[in-house]
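Yeah, one chain of the complex is gone here, protein chain that is, but the others are all in their spots.
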Amino acid sequence: MSELSGRDVISIVDFSRSELDLIMEEAEKLKGKRTDDLKGKIMATAFFEPSTRTRLSFQTAMLRLGGSVIGFSSEEGTSIEKGESFSDTIRMLDNYSDIIVVRHRLEGAAKLAAELADAPVINAGDGSKNHPTQTMLDLFTIKETFGHIDGLNVGVLGDLRFGRAASSFILGVSKYNVKLFLISPPELKARRDVIAYLKDNNIKFSEVERLEDVISELDVIYVTRVQKERFADPAEYEKVRGSYRITARMLASARKEAIVMHPLPRVDEIDISVDSTPHAAYFRQAANGVPVRMALLKLILGG
Amino acid sequence: MSELSGRDVISIVDFSRSELDLIMEEAEKLKGKRTDDLKGKIMATAFFEPSTRTRLSFQTAMLRLGGSVIGFSSEEGTSIEKGESFSDTIRMLDNYSDIIVVRHRLEGAAKLAAELADAPVINAGDGSKNHPTQTMLDLFTIKETFGHIDGLNVGVLGDLRFGRAASSFILGVSKYNVKLFLISPPELKARRDVIAYLKDNNIKFSEVERLEDVISELDVIYVTRVQKERFADPAEYEKVRGSYRITARMLASARKEAIVMHPLPRVDEIDISVDSTPHAAYFRQAANGVPVRMALLKLILGG
Partner (left out) sequence: MSELSGRDVISIVDFSRSELDLIMEEAEKLKGKRTDDLKGKIMATAFFEPSTRTRLSFQTAMLRLGGSVIGFSSEEGTSIEKGESFSDTIRMLDNYSDIIVVRHRLEGAAKLAAELADAPVINAGDGSKNHPTQTMLDLFTIKETFGHIDGLNVGVLGDLRFGRAASSFILGVSKYNVKLFLISPPELKARRDVIAYLKDNNIKFSEVERLEDVISELDVIYVTRVQKERFADPAEYEKVRGSYRITARMLASARKEAIVMHPLPRVDEIDISVDSTPHAAYFRQAANGVPVRMALLKLILGG
C-alpha cells in the first residue's frame, strides 16, 4: 500500500519533496512498460474544457496499466448542456469509476469534485494556477536531464499571470533549491499569491522583462505562450512579441546544456528551427506525461 | 444459457414479472463486482440523441464485465450527417459488434434497429414512451429499498405526457400490485395509450394535479421535470411550477420511509435541500444503472 493510496491530486503545493521523489522513481520504473496492475479499474475523464494531449496521455497511462477509461472530452453533448450541475455530474462519475480526472476552466473545480466524490480526484488543470500532473512531468524531465533539480537556474518565460502550466511549474520547482527567473511583459507578471508563496518559502527569484538579459545564466528555459488577447493595447503586444518567441538563433547565447521546455501545444512561440537543436526538450517532456501519470495512477489506485 | 439469451430489449411491457425478477436478482449479485464474463465481446453505443448518464453507465457495465465498447455519442461527425440512412448505420454497427444500444428521439427507432440487426438491440430511450433499462433500475431501486414492490403507493410527478422515463416507469411499475397516483398539470397528463394500458390491466390509479393533496399517502415519489416550453401559455407554467418543484420543506408531510426518485439529470425540480434528507434516493438510483445494465448484458450475451 503506497503512502499516496487513495490520495486526491489538487495542487502541486500539496506534495512534499519525498512524495514527488516517490512518483518520479515509480515513473522511471514504468517508462515503456505495460502492466496489468490496474486490470478491472475504470478511470473517468471529466474534461469540461478540452485538452487532447492531457486527456490522451492519461488515457494511455491507464490503458498501459491494464485499466480502462470512460468519460467525456468537452461539455458538448453532455448533461451539462441540459442544465445539470457540476456536482451532479461528478456524483454520476463517482458511481461509475474508480478515479476521476477533472479539467475545468474555473479555479477550485477539482477541489470541489474531490469533496463530492468518494473516488480519488486528479486535477488535470483548473483555473489559472493548478495543473499538478503537468508540473510532475516537468520536474521529472528536468531530473532525467540533469540528474538533479537542486542548484539549477530556472527561467520561466511568457504569460506567468494566466498560464496555469507556468504558475503550477513555478510553485512546484520552488520545492527545490533553484534560482528562479520570472521573465514576462509587465502585463503578464506572476500572480501576487504565487509571489507571496515564493517569499514565504524563501525562494530566490528575480523578475525580468527580457530573456536576452538572462539567457546565458539559465539551465532550464520554460516557455509558455503570450497571447495577443491578454494585452489591453495591441501595440504593446507587437512591441514585446519578438522577445517571447524562441528561435535557434537566440539560443546561441544559451548554455550548452540548457534545455527548452514547453507544456505544449505551442503555436509560434518556439520556432521549429529549435526542434533540431540539442536544447529542444519539449517532445521528450510531453512523452514523459505517460510514465508520470502511470506512476500516479498506480500509486493512488494500486493494491 | 439464460432465458433472456439473444433477447432484444425494446419496451418494458415486453418483460414478464419473472423476467424482471431474474434481472433484478442478477443485478444484486453483480453489484460492485468485476468479472470476465463478456471478455472479447463488443458493445456498440448508437446514441443518435446524446445522453451522458445512460451511455456512460452502459459503458461502465460492459467494461466491468470484461467487454469493450465502440460507437458514437451524437449524430455529429457521423455518416448520418453525410446523408446515410438509419438502416445503413445500424447494419454497419451490426457488422462490428455483439450487441447494439440505441438512443433516438423518434419512437420506434429501437424496434426498427432490432428488425435490421442480427445482434440483440437494447433501447436506451426512444420517443416519449420507452426507456426500459431506466425502468428496470427504477424497479430495482424500489425493491432494494422496501424489499418488495407489491402493495406500495407510487406517485409519478411532472411531465407524464412527453417524459419517456415517466411513461416507461408507469408501464413497468404496473406489472406490480401498486396503487398509482399520476400527478401532473392538465397539459401534461399521461398519454392516452398509457392510460388505456392501465385500464386494460386493471391497475388502480388516480390522476391528480397537486402533489400536496396526496403526498402523505405515497411510498414512492417519482419526480420528472416540467419544462416551460411544453406550455402554450407561459402564465400557466408560472402558476403550476411551484407544485412540481420538490423541497425539503414539502417533504415534511411525506411518510417517514417515503423515497424521492428521479431519472436524472435534474435541473431545479428537486431542490438540493432534499439531497441530505433520508428521502433522497436518486443518487443511489443512478448508481444502480450499472449493476442492472450489467445483469442485462450478461443475461443476453453470456454463456
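Labels for the chains are A and B, by order of writing; each one numbers its residues from 1.
Just so it is clear, a contact is a pair of C-beta atoms (placed from the backbone, for glycine too) under 8 Å apart; a residue touches a chain by one contact, two chains touch by 3 or more.
It should be emphasised that the depicted structure is a prediction, and the values quoted were computed from it without experimental measurement.
Trainee: Can you work out which residue in A:11, A:57, A:167 or A:224 touches the chain that's missing from view?
Mentor: Considering all chains, including the one not shown, the answer is A:57.
Trainee: Among B:5, B:95 or B:253, which one is in touch with the chain left out?
Mentor: B:95
Trainee: Since one chain has been left out of the picture, which residues of chain B touch it in the full complex?
Mentor: Against the left-out chain, chain B lists 40, 42, 44, 68, 70-72, 77-79, 81-84, 88-89, 91-93, 95-97.
Trainee: Pick out the residues on chain A that sit against the missing chain.
Mentor: 34, 50-53, 56-57, 59-60, 63-64, 68, 73-74, 76, 264-267, 283, 286-287, 289-290
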